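First the structure, then my questions, so here it is.
As you look at this complex, bear in mind that one protein chain is not there, while each of the others sits in place.
And then chain A:
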Amino acid sequence: MRKFVELIEAIDSTTKTNQKVDAILRYLQIAGEEDKVFAIAILTGNKPRRPIKTTDLRVWASEMSDTPLWLLEECYYVVGDLAETITLTIPPSMPQKDFSLKGVFEDIIILRTDQPAVQKLKVLSYWSALSGSSLFVFNKFLTGNFRVGVSKKLVVKAIAKYLNYDEAVIEHRLMGKWNPFEETMGTLFAEEHLEGKHFLPYPFYLAYALEGNPRELGDLTDWILEAKLDGIRGQLIVREDEIFVWSRGEDLMNEKFVEFLPLKDILPNGTVLDGEIIPWKNDRPLDFQLMQTRIGRKNLSKKILEDIPLVMICYDVLEWQGNDIRDWPLAKRRQLLMEILATYPVNGVLLLSEEKIFNNWEEAELYRNQARQYFSEGLMIKNRNSPYEVGRKRGKWWKWKTDAMTIDGVLIYAQSGHGRRANLFTDYTFAVWDNGALVPFTKAYSGLTDKELITIDNWIKRNTIDKFGPVRSVKPELVFELAFEGINLSSRHKSGVALRFPRIVRWRRDKPALEANTKEDLLHLINAKHESTR
């Protein structure tokens, strides 16, 4: 584990991606074969589920360090990361021996099924055998996500360099949730084992946002335009009499998206389709919020399946009759897709993403501006001749989203952030006016520069009215323009509205708090949206 910890330290000590890739490459060159598999699993987010309740970890750390629990909590608010808080608080120990990454992994998996008393014993013995970065890394294994400032892409890059393969091949082989106990470097990356992975999706081809004028793309007829729908990007795979539905987050969604499972007997083996999975009823999309609700449910009741049925709006075919056809031009793939959807009785579960025909860019722009009326977020613009590429690439696929809705809110609460933003007030709650009072309506985290964050952090410290645990209420003075993708009535929120993907557009230094928006303005936005659906 020592070498892995040194790798984490190296990654942590630089902000430059090249140096991070080099650090991973160096690790792959010197680490033991077995550990490498686990290191790759960990760095790409393929880590055992959290074995222990974090409340237990807090209690044990509090006992071991003679720190009252309330004080440990306060420390956690400042550090913003439980693993690091524990590392810094418990008494330092003399590091005795090195552990194998695999051994630690095994222990963590067994821990999940242990009785709490046994769990405690095991964790405390690790805590007294590890120190510094090793202790931190171990604690990161125990708590939530292991995010250390490398994306999967960088890991893929390093492995590709190490094995002298194409990045796309490596990316393809690392997709999905593989089990590091069942793999070796050989099985993971050897050519002959590739066929065994019939469940794996292709890497998704992602579009860049179009920022400039679409006229710069040239002749409209070179492009296929489609509605950009608001759902979950998915890949549907039928191979060897099985079906797999993968989300773009590389999660296998079979259990959640049950309506697609019968397709395994309908579509022929060797078929891979790409599309947007959305809630759909009575020939039109439902709100995305409903899909979130459905995904959140543990049990899919009959009622929920009836209320929120899903379909996949298909826009591409990547494999047909067992052949990878991603290098076909898009127009040809689309032609095939239409034939497939027309030939096989896909029961209204698979729908075609219609090509939008416009006479000129002006018409397209008009559609984009009114996209919400058509239940879409804008337009996808894809070159007719484009192959299906890997990852986010510029040039052939573009997304042209409609402008977000915006509203001006007043900052009323602040809380310190996590990770890089720990010990800095960066998590804000905003309010709008309602009959002379301010009602909170959303939180937002992102959108400001580091410099602005520091300035606002200073302001918050000087303008705190009250403290409730980690939260501070501040003078209602600062106004921010907030953008969001959707708005709905909600019984769960105090203000009665819920926003989708809220973020900060800018700090309105020019606006006094009194001129911020009102709750009525929010309700107007909801009404306007619903009127358009009637």
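Simple rule for what comes next: a contact is a pair of C-beta atoms (placed from the backbone, for glycine too) under 8 Å apart; a residue touches a chain by one contact, two chains touch by 3 or more; residues count from 1.
Operating definition for what follows: contacts and distances are computed from a predicted model.
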Among "Ligase-associated DNA damage response exonuclease", "High-affinity zinc uptake system membrane protein ZnuB", "Transcriptional regulator" or "ABC transporter ATP-binding protein", find the name that the UniProt record gives to the complex chain excluded from display.
-> "Ligase-associated DNA damage response exonuclease"
Contacting the left-out chain in the complete assembly, out of A:13, A:323, A:347 or A:527 = A:13
Looking beyond the chains shown, say which of A:79, A:142, A:156 or A:390 touches the absent one.
-> A:79
Given A:354, A:450 or A:477, the correct residue touching the omitted chain is A:450
Which residue from A:21, A:174, A:424 or A:448 sits in contact with the chain not drawn here?
-> A:424
With the missing chain put back, which residues of chain A would touch it? List them for me.
-> 12-15, 65, 67-68, 70-72, 74-75, 78-81, 84-85, 88-89, 92, 149, 418-424, 450, 467
